[in-house]
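Shown below is the structure under consideration.
Note that this complex is displayed minus one protein chain, with the remaining chains in position.
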């Protein structure tokens, strides 16, 4: 069995991001990364948490999890709304056209949904 | 592919409602309304946000989205608990017997779940 899951962030709330990163770390400690397909989708104000110039304690964790295959997706609608450019964000992030559509597609493809 | 989704509200938190309405507006800008099946289910204290006498900035948005086929469902258990009557709520709202049962049915029918 492959564990497919998408974590959803939308508020500018560092504690929710850290909760999500801990969740993913625990998952990958319990199962091999080959048995997991893990996505994090951020829309709304939560995209601020992924700015590269915020040298925060969790950016290293994001890099490590990305190396293990975790996708970090930022909503392009939200990027435009708040005036962010791709080069301002952590390199590990991928821009998706609309976060909500991504969440629909992933759940439709069999991912469990988790809101930290 | 049809995008089927249910947005869930439960707290009396205007910012969560506005986030959800923005999410839906973005969805309908990205895909045609024919390709979407969108529900919003409110239970618990969140039903207060749909009172008609609150002439709030978002009631116009609810009317516009409803015209595009979005369903707004209020939980009848919560209506009774807080002593609200259907005629006090925005006309665009539909009363469902139990919000949680509606959420189960919709997910069972293939809707993605999103909690703003």
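Order of writing sets the labels: A and B. Residues in every chain begin at 1.
Keep in mind that, in the parts below, a residue touches a chain if its C-beta (ideal position, glycine included) is under 8 Å from a C-beta of that chain, and two chains touch if they have at least 3 such contacts.
Because the structure is predicted, anything quoted here is derived from the model rather than measured.
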Positions on chain A where the hidden chain makes contact | 1, 3-5, 19, 22-24, 26-27, 30-31, 110, 112-116
Across the whole complex, the chain not displayed is touched by chain B residues 8, 10, 43-44, 77, 97-98, 100-101, 103-104, 107-108, 113, 115
